[in-house]
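Notes for the one structure printed next.
Removed from the display is one protein chain of the complex; every other protein chain stays in position.
By letter and in written order, the chains are A, B and C; residue numbering begins at 1 in each of them.
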């Protein structure tokens, strides 16, 4: 399916029945724990929460998760809490139905199904961010395509679909509060790095926390700079598909540089 | 009265005689105190002052109040002071005529009638913010309607009227310095969450301090993002009325999350 | 002379011969000191330097002065130094020719004649700010009139002339580096609060440091918000002349509120 076709499919109305597809089997009983996660992964997940705050990608809302290192059918995410306040003690374990393995009375984010269904659909993905990244919201509300203005945001070159929850479920409270809505969103995302959510925010994925965080940061920056470039009035030259492919591969080898900086600052407070 | 009709009424000229309505009976003597307010409420009010600064909603000007927990005919607000400097010792008690119960020589905000008349008109409201929220000023000056771009600002969906003080009282110093002007403003607000004041700022209400603060913050964010969306040049899709109704109900259940974050930071300085 | 006429005069070319007017008598010898200035005034001047940095009105450049409390023919200003670094020990005394009374080898700002000539022309003025206030630069470069969007910037209502140094002296280095250029600028300012300098910045005056600082801050804010209002696309309603006159009088009585806040923060570092 071409990008153009997919975009129309995603944002269209009558055809978008993803939410109506049969759900995978759901466990009737609580899932078993995969056991304690790697301490470094937990530390990175705490850092990711704070980095996203530092970089203006999330405020009191938004969440980030990581796939469990011991079991691909489990993922890790904070209890319902502002990202800036998250510590290791707040991290909970979830199964791919979005249910907590052992909630011990802790409240979960309503929209944990964004994470669970993306992990189910994308085996190579090991980190997911959901945000209301400010400069991105106007693109989601207008459908003006977000495109890579420079090499740092080359990962946008495959297209950034806009998912309209109304196409999946009519009038809602805009929240991805069921597995079916999570599946519809994951289908809109497809094989890409970022999907915008009309009137809401975005979901961003990565093969690890540094990549998902990096992509969240530079999606925000690209949105801001693209709006400025469009306002200048000339023709905007975006990266070509081949430039983007090559740039993403090269930049991918340097993610440790900002990650090291961001993590050091995030954990020093 | 429809939204459209009301907007015209509010911003119109000759017809807007709200300021000329007979005032309620005013006590000739000083009102009696309702007694000491709940300590938690005072702490929240101090925090609200600082949060509004932290979030860029107020600067050296602006004020926030809370209805007294012991007497719905009293409310609490700082003496005339920059919000960032407010401490519990600065909180004064006012009656619904906007008069201090015991001023002890302290100066009151000139525009305390914004608060008193809204408390009189809206029994369910327990907190009021008056601000010069920067991104909101251009909407008040142009009459371009402020509308909910995303679920966080769903509370804007009932419409955001622009009150023009000139319609109520001709050329003034722009300040709501009398009960009559406060009543005119409260009438423009009607049953809504926010009213803009042309060439001045806004008044924002809530059923409690967290809601009034939340609404102030996300009115500012929505104004900024809506302006950006309009500048992108496409058609802006706002939340539908039903989406907004449902989103506001859902988000309403999560206000504690940012409030906990904001308050912790505000009081840790 | 009407506002319109003055604006044309100020920005025009061949007619603007202000710089060619005969200069007042200049002392051939160094002026005598007026003696030590009031300690509170010095403290306020140091605070003013830092406040202007805190508020984003000046960066490593820009300067603020105060008329000497003992002699209206002397004024006080830092040696050539980034405003953020100014302490009481850096304050020098100048005469109205812009010459230091006792330089003791310290370097003076090249553009001290902005201050000296305004003090000479405007006996009621006791403080002058020169800045490159960022949001104001685009107005000076385009000649789009800066106008009061809200009550906080009511002092702009008399008009904000744009002084083009080219009209006074042809191609220059843009700096007000002579008394003659200072006089031309002061003449463009006339009786107003603010004058923009094309391709350079602005000069802002006040009857005291709090007013000059307040006006500098809200000229910057107004410029930013006015640009946003214009971009929204509707008709912008500015304060009427009478609204502005009344608002300025009222706001003038409240300057102590932000000043107390700003000064406390500036001197606590």
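Here is the rule we go by: a residue touches a chain if its C-beta (ideal position, glycine included) is under 8 Å from a C-beta of that chain, and two chains touch if they have at least 3 such contacts.
What you see is a predicted model, and the numbers here were worked out from it, not measured in a lab.
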Query raised in the report: Among the chains present, which touch the one that was left out?
Result: A, C
Query raised in the report: Which of these touches the unseen chain: C:31, C:55 or C:135?
Result: C:135
**Report entry** Residues in chain A touching the chain absent from view
**Finding:** 148-152, 154, 221, 224-226, 228-229, 231-240, 242-243, 246-247, 249-251, 254, 257-258, 260-262, 264
Query raised in the report: For chain C, which residues lie in contact with the unshown chain of the complex?
Result: 59-61, 80-82, 84-85, 110, 132, 134-135, 137-144, 166, 171-175, 177, 198-201, 227, 230-231
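Rule of thumb we're sticking to: only the chains that are shown with their structure count from here on.
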Report summary line: Chain centres from averaged Cα atoms put chain B and chain C apart, in whole Å, by 35
Requested in this report: Going through chain A residue by residue, note those that touch at least 2 other chains and give them in order.
Outcome: none
